[in-house]
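Dumping the structure here so I can ask a few things about it.
The complex appears here without one of its protein chains, the remainder shown in place.
Now for chain A:
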Amino acid sequence: MSFDVDAVRAQFPILKREIDGKPLIYLDNAATTQKPQCVIDALVDYYTTCNSNVHRGAHRLADEATRNFEAARDIIKDFMNAPKREEVIWTTGTTEGINIVANGLASLLSPEDEVIATQMDHHANLVTWQQACKASGATLRTIPVTDDGELDQAAYEAMLSEKTRFVAFPHVSNALGTINPIKEMTAKAKAVDALVLVDGAQGAAHGWVDVQDIDCDFYVLSGHKLYGPMGIGVLWGRESVLESWPVWRTGGEMISTVTLQDATWNVLPYRFEAGTPNVADAIAMGEAVRWFSALDQAGVAAHEKALLDHATKLAEEFEGLTIIGKAKSKIGVLSFVLDMGHPADIGFLLDRQGIAVRTGDHCAQPLMARFNVPGTARASFSIYNTLEEIDAFFAALKKVRTMLA
């Protein structure tokens, strides 16, 4: 098996689009990845052949929808190497997964407890813990980021104590691309008996997620950053923690028995899946993960590394460009500022040349403040990008800088 970028590209219909007459060069993959035809087909097939509410219908369509929905859960379980399928909870995405955990945590914390998050977190993995701490009176501490864009491990170790109840950090920084040493960081938290959540929004699409190897208690991810649809994601939680974790939303599938004054909760995973689930997107996310897992993973990793290495080399040679985030271990993210022009100007003038990047604070305002920039322009690469596209990106960027001079 080997990795053939042309064969992969051919499966993504959107990559044939043109923008103002120029071929689309999509470099905003950290925001969301594009979808292969098989994922689009899975959505259409579901609504064409077996749309039905799951778990409750006494008819063929409901049986088929339920079977496909639960089969998708098994695909995710295998992808994450989760010990049990009951630990795989469908959510609307990473943000909801974190909110489910943070909402429960708020009722478990005492004022003397401490929660640790990071300076590099996406707002979803920071503001949630701020709120949990405000509600409970607990203290929030944040791990600082070094000049290279890595988490300061010495500062983290110094922060850990018997007061530490919970630690949350990203697998990969969305704004910088830094891959954090999540296994080591989890082990340090476990040494003081703290629970650990890993925000895998940016990590899952760049390598295998093995929750048993990481040994964390929660791992959250989004389908849409993993070649799947928007509006679907997964919260994985360790069964021994989840089964007593306070429920968040109530109603529908999550209920076991109800009287007029009280209710009891269903078993895992349904206990956290209130209301009618997003069946079509869950099935299509299963298809996305099946599709991705079938690729030659060593080839994927080598291709993504080649893209990042090429982009970094060209960026270092580019006049007036400063890379924000130079961690030793990075995914294919190039976050940068130019000596002239605001990131919004850069993004706009690249768009006019058919190149899609993200600009702004990347929902990480404290991190932007840390680097003393209003925001950055961020090119983020995926398996279907090519070295030629990166060359075209830098040629376009050269034009941008000339125009802004």
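As a convention for this text, a residue touches a chain if its C-beta (ideal position, glycine included) is under 8 Å from a C-beta of that chain, and two chains touch if they have at least 3 such contacts; residues count from 1.
One rule holds for everything that comes next: contacts and distances are computed from a predicted model.
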Item checked: Chain not displayed: protein name in its UniProt record ("Amino acid ABC transporter permease", "SynChlorMet cassette protein ScmC", "SufE family protein" or "Na(+)/H(+) antiporter subunit B") -> "SufE family protein"
Note to self: With the missing chain put back, one of A:226, A:242 or A:349 would touch it. Which one?
What the structure shows: A:349
Checklist line | Residues of chain A (touch criterion as defined above) contacting the omitted chain | finding: 20, 341-345, 347-349, 352, 359-361, 374-375, 399, 403-404
